[in-house]
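First up is the structure itself, then whatever we jot down about it.
Not every chain is included here, but those present sit where they belong.
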């Protein structure tokens, strides 16, 4: 028995609805090319999704609308709750978590489909089993990989590198196991004949288990700060998995939407790798950033060259400054200092200081992370300058305030000394008259290497939590200018 | 077999065209919108929900239905959550623009 719509309309109507959904996805992305239209774009894309889901639900033979409804309700509720309660700083891990769920869903769907086809008494065609195998592997890897990535970003999973050789062997082993299970599924879907469990299509679940372990071992040895790259890549995979499913079901909406996601994930991955001047292979298999043997080198560089400063002194500098550039980094996000920073900038602006943000493309932990945080704190769009725009202005800048950033202002990136960041474009804050660096200690940033900027003559360290320090600056500046 | 192959090539054609569209559009999106883009693209990838809906609906088999239910829940979280997060972020960019 077909669903409500299918009784009255030709199959072409369903296809047409999917085409319209596809157009809405594309138009949504096109609107994402400008901040002014981006909100609308997101809504258009959501409308496309709504259309596709509703039409599908009304089209196909729904024997258990109750179960479907319950699933939608539960999932929707959890989705809204997570989206509403999360802090902007936790966005990266939330996106990772969502991504994992998407992958998990496609692995489960493929399995359910196999079982369902057998239950109806149909045979498993090659097209079906082959796609199920692909969706199963990608989906499982995405689910567990994303979960580990989200856990790392949230600080739940530590950076405990598995010794690389053993690690690589494990990965190869489980990838092999998944592939073998997939081949069995495709070539001999009825390998177990009429055994009691045969109707569960066990070879598929072996594949899922192997791919799950693979997913975990793939992501665990990757450094925490590379998680956004991992998530973008996994997102690209899950898009491709959706497209693959579309090939089997002959579903245009799945093909178009999946391909768009695949392209988006891949492009973001490449962009992130390029801004860090690292290859994708290096990110995925290079292990963690700097090694800890650097601590000696660090002492050499820092020894006797570190000047400390206090909020009061910084405020005195700010009072006489004509131009100030604030460089935010991951520490600002962690400390949730964006509101305090925004207030400081607004104050300076009110007092006639030419003040701007200098935003590095990979500052923080996601591409555009700083922009999203600062926009949340109501910083006007035209105060946020990109690297290429702001770099030439540092020589005319009186004070550069580095707030919780480290690698993105490390001058060693400009030297070709084989350090993990060499070749990465950085913000040349040292060209400013005075540099104030606010962080809690001299400990390194993501890349794990020391930062000679801290030891420069024109650099002063303002040690402390970013939020507290910025709040201090705001208060002191208010007092001083009152 | 022959028509299956033809259908495959038709699907491949759709895939290739969509890939070109995706590439051309996404390379135009500015860096500062990459976080909401990631979240929005993520939501789109929840399109697997379509597959889930069909399977959860079919319900020929209890196990399949249970798996389908779980899949619906997960995919819906992905879709609803992804779009909402993206919306909250983008809303803060509004009024900006140049």
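Order as written gives the chain letters A and B; numbering starts at 1 within each chain.
Here is the rule we use: contacts are C-beta pairs under 8 Å (C-beta built on N, C-alpha and C of every residue); 3 or more make two chains touch, one makes a residue touch a chain.
Computed from a predicted model, the values in this text were never measured in an experiment.
Engineer: How would the full complex read if you wrote each label with its copy number?
Structural biologist: When all copies are included, the complex reads A x2, B x2.
Note that in this section only the chains that are shown with their structure count from here on.
Engineer: Just how far, in Å, is the C-alpha centre of chain B from the one of chain A?
Structural biologist: Comparing mean C-alpha positions, chain B is 16 Å from chain A.
Engineer: Inside the complex, what are the residues of chain B that reach chain A?
Structural biologist: Of all residues in chain B, those touching chain A are 4, 7-8, 11, 14-15, 18-19, 21-23, 25-61, 63-65, 67-98.
Engineer: Within the complex, which stretch of chain A touches chain B?
Structural biologist: 3, 22, 25-26, 28-30, 32-36, 38-39, 41-43, 45-46, 49, 52-53, 56-57, 60-65, 67-68, 70-72, 74-76, 78-80, 82-84, 86, 88, 91-92, 94-95, 98-99, 101-102, 104-106, 108-113, 115-116, 118-120, 127, 199-200, 228, 231-232, 235, 238-239, 241-243, 245-247, 249-265, 267-268, 271, 359, 361, 366-369, 371-372, 375-376, 378, 380-382, 384, 386
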